[in-house]
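All protein chains but one are shown at their positions in the complex.
Let's look at subunit A:
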Amino acid sequence: MTPDDARAALDDIQRRHEQSRAAEARHGFSPFYLGVLALIVLVSYASYDLPNPWNGAMLFPVVALVALLVIAYVRRAPVLRKPGSGELLVGVAAGILLAAVIKGLATAIGTAGMPTPHLIAAAAGAVVCLLAARPICRGADALARLAGRRS
């Protein structure tokens, strides 16, 4: 075993790691999952425009939809990986930020006197999900790799 052979083996190991990560990302960011995620955001927040007692009632079927989505993901994914604590933290922070932005936007639209403020804000939130999900998760993955290299 020469140093060059060892370096070639290490390069191949690195390439295979990337191959696994890319397969996981390809599956997670497929149009199906991103579309359902955007639909979940749209439907759950838009339902707040409905009159009582239906105000926010869509949250319950949405929880069931999320559960089905998770089951479908686990059963179809070519590569399954438990997210690290850093990735979970980024995910929770992004969720809270999105909820705050949608709520703030809905309040602003409502104050301006426009009808269905939650529907408009939720539609904007859904578009943000479609556009931002991939970069956010790439950032979380980069953070996880950085943490892995430091440990």
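Quick note on the criterion: contacts are C-beta pairs under 8 Å (C-beta built on N, C-alpha and C of every residue); 3 or more make two chains touch, one makes a residue touch a chain; residues count from 1.
Going forward, contacts and distances are computed from a predicted model.
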Since a chain is absent, check the UniProt entry for it and pick the matching name: "Xanthine dehydrogenase family protein subunit M", "Branched-chain amino acid ABC transporter permease protein", "HTH arsR-type domain-containing protein" or "(2Fe-2S)-binding protein".
"HTH arsR-type domain-containing protein"
The one of A:Q19, A:N55 or A:T107 in touch with the missing chain is A:Q19
Of the listed residues A:L59, A:L80, A:M114 or A:L131, which contacts the missing chain in the full complex?
A:L80
Which subunit A residues would touch the chain omitted from the figure, given the whole complex?
1-7, 9-10, 12-13, 16-17, 19-21, 23-24, 75, 77-82
